Structure formats: structure tokens, C-alpha cells
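Missing here: one protein chain of the complex. Every other protein chain is in place.
Let's look at subunit A:
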Amino acid sequence: MPGPVTDPRGTPASDTPTRRGTEAVLLGFAVLITVVAQVIVDLTVTGSLRPEMAGFSVWISALWVVAHLVVRRWAAYADPLLLPSVALLVGLGLTVIHRLDLAAEQVGSTITREDAPVQLIWATLGVALFVALLIVVRDHRTLSRFAYTLALLGIVLLALPAVLPASISEVNGAKIWIRVAGFSIQPGEFAKICLVVFFAAYLVDKRDVLALASKKVAGLELPRGRDLGPVLLAWILSILVLVFERDLGSSLLLFGIFVVMLYIATERASWLFIGLLLFAGGALIAYQAFGHVRARVDTWLDPFAYIDGAGYQLVQSLFGLGTGGLFGAGLGGGRPDQVPVAKSDFIASAVGEELGLFGLVAVIVVYLILVERGLRTSLVVRDAFGKLLAAGLAFAIAWQVFVVLGGVTGLLPLTGLTTPFLAYGGSSLVANFVLVALLVRISDAARRPVAPHATPVRLGDAPTEVVTP
């Protein structure tokens, strides 16, 4: 039986669990899985542990200990599942990349550069930014003040590769890079976050107007014609990305995120409908006008018909997944290096080949946990900006994972997006750490008890949700 009920106006803050202990235990599991997986890879492939193994274990543990301590100090009420999910994905990604490094060496390939240590540096940089962001941004609402600056920054980052000469910005036909001094940066990954912040601030501002209905057609309350502006702008922006950077993935990603955020902000399903129409139109135009889009679609429809050309990669991916079967070949036991660029775009097929259906589904479920915790944060957080921002960020991960994994497994045409946290690639990894830092920050605000020892809230200051119309 519970003890005597005290003052009903507010439970003391110390009663709301911070769940930091849960986070610490889960992070411990993530580190354990990472290290064990690395050991298995080394033993299977080379038969002995590499000397750097101890250093790696200490390093990766230190990363998550630091991240955890910072969350404990500066975001004590943050959702305890976000960081461990990320840790598990990053650890698994590092392992698979290391495994592919070994494969390249063993086959005697001419490329000898090891990518796993580089990725570890990027992860460290990512954690550093994660930490910095949590320390600097104490309240996510401050971000809304910079909304238009971030919008400008986002657009600039997005447009930069298109403006730069192809020698700097083009890799494999997509103009989405900035290559300086041996480093390749995909500014689009950062642009995505800037634009989500802007969308959130903008939509909170304008949502009442955008929710106004003009007429009702077949059960849908259509918006007024002049309110179509923003969605058309987002659409045009996406099309421009597609035309000038030949980046199907980012184009699809940006438009999808905007439409879903618009829907959440206005609660009008008609926006989804309009978005879908615009998407269909854009897709049709793209298919007709661009050879590379058409090639992607044709390859997707029948990859085996293009096995010696455009379909080679997808077919190899399917072979890998099929050969992996239920349980996989075991880490180090398969041939994931048969798939070109397995480290970045096709890392999921390497996971599926060596860890099997169970491993791949587990990865998908970890992503699902990450996304659903993000969306839950959005549900719980009290301010409209935080709600939209959390929803936008969480959906960005979901949409990206769906599009990438769908592509790699032949469910959707290939688009060339990266697999968040898992795939090799510095910009993607660092940007996604920033994204998760924002989610952690908002989730802290969401779970933090309201004004613990203050006087009862005066009616005028009460959160808007409390006031029923």
C-alpha cells in the first residue's frame, strides 16, 4: 500500500526517475556487444586479435562514458533509450566497416586504406559535438530564435555542391560533396537538420493560417490557394536538388519531412494528399526528364536484367542477403565485400549477410526504437516548437532508414542516402549525432518535472495545452 498522500499540488522533483541508471546499463550492453563483435571479426578473419583491440575498447568505452556523464549532468531527464540505441548502431557500424577493411586486405586488393579508424575519429568528433550541443543549448526553444539564420545556412549548405565545380563536388555522378584536402563532406546532411529546425519554427508560427480550410472535397478540407506557397517552395527546392545535384535521396528526404511536419502542425490530412500529388508529379517529371532516375527505376524493377551494369550492386546485395539466410554466415564468415561500396550505401546488406535475418531485423528494430522514442518525446514535450522539432527529427531518421534499407533490399529504387549511424561517412555520422543531441535535449525538457518547488502556476502562465477551448 502506498504511503500517505502528501500535498497533491506537486510531487517533489526527486520522485520523477531520471532513468540515468537504465541508460548506463544499456550503454554497457552496447559497448559489450561492440567489443565482442570486434573480437569475433578478428578471430574469424585473421585468427588472432589485432594489437589495437585494447586501445579500441578503451576508446569506445570512453566515448559513451563521456556522453553518458554529460547527459547525466546537463540533460538528466533525457530519454534513456536514445543514446544506447545510437551506441549500438555506431558500434555495429564500426565492426562491419572493420570487417570489410580486413576483407579488402585479405583479398589483396590494391586499396589498403583502413576506414574503421577514420570512422572512429568521426564518431569521436560526433560525440564531441553531441556534448558541446548539450552544454551550449540548455533550452531547445532558443533555437527557434535562429530559425531564419538556420534556414539560410541550410539552403547555402544544400546549394554549395551544386555551385562548386564538379571536380570538387561530384562523386559517382551525384554532386553532393565538398572534397577538401582528402576529406569528403556531404553538407546536405547538415542542411537537413538546419531545415528541420527552420520548418519547426516556421510552421509553429504559421500553422493557424495554414490550417484554415477553404472548401471540402470528398471529405478533405482543402487549404486556401494562397497558402499553398510554402509547400510549393519546398517542392521546388527538392526538384532543384534533384536537377542540380542529381541527388534523388536528399530530394525525397527533404520533401517528405516537410510534408509530414506540415501535416503534424496543421492537423490537416489534406496536406498529405497535396504532398502526395506533388510527389507523384515530381516523380513523373523526374522519370521522364532524367536518365539517371529512369535507370534507377528500371534497375529496381528488374535488377537481374542489368546484372552486368547498373544492377550489379543490387543483385550482389540480394545474393548476400539470400546467402546469409536466417542466421547469417557469422561475422567474418561471409563475403560482404562482393557488394561494391558495402561500407557506405550497402552496409545493411553486409549486416544481413553475416548476421542474417535476425541481425538485420534487430538493426531495423533498434532504428524503430530510436524513432519511436523520438516521436514519444514529441508527444510529451509541452511547447509546440519542441513538439514539431522532435517529430521532424525523428521522422527524418525514420524516412531516411526506410528509403535506404528499402533501396538496398530492392523494396524501393536506390537513392544513395546513407544509413544513419551505421554507414561509413563522416558527415552523415557527425550530423546524426547533432540530430540525436537535439532529441536528447528535447526529451530532457519533456520528462523534466514542471516547476518543482515554485508556487502554483498562475493561470496566465499555464501551458497552452491545459486550456481547453
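Keep in mind that, in the parts below, a residue touches a chain if its C-beta (ideal position, glycine included) is under 8 Å from a C-beta of that chain, and two chains touch if they have at least 3 such contacts; residues count from 1.
In this text, contacts and distances are computed from a predicted model.
Please identify the absent chain by the protein name in its UniProt record; candidates are "(2Fe-2S)-binding protein", "Transport permease protein", "Ammonium transporter" or "Cell elongation-specific peptidoglycan D,D-transpeptidase".
Matching the unshown chain against "(2Fe-2S)-binding protein", "Transport permease protein", "Ammonium transporter" or "Cell elongation-specific peptidoglycan D,D-transpeptidase" yields "Cell elongation-specific peptidoglycan D,D-transpeptidase".
Which one, A:293, A:405 or A:438, makes contact with the chain that was left out?
In the full complex, the listed residue that touches the missing chain is A:405.
Can you say which of A:331, A:360, A:422 or A:440 touches the chain missing from this structure?
Of the listed residues, the one touching the omitted chain is A:360.
May I ask which residue of A:177, A:202 or A:263 touches the chain that does not appear here?
A:263
May I ask you to list the residues on subunit A that touch the chain which is not drawn?
So the residues of subunit A touching the missing chain come out as 45, 103, 106-110, 260, 263-265, 267, 307, 315, 318-326, 334-335, 338, 352, 356-357, 360-361, 364-365, 367-368, 371-372, 375-376, 378-379, 384, 387-388, 391, 395, 398, 401-402, 405-406, 409-411.
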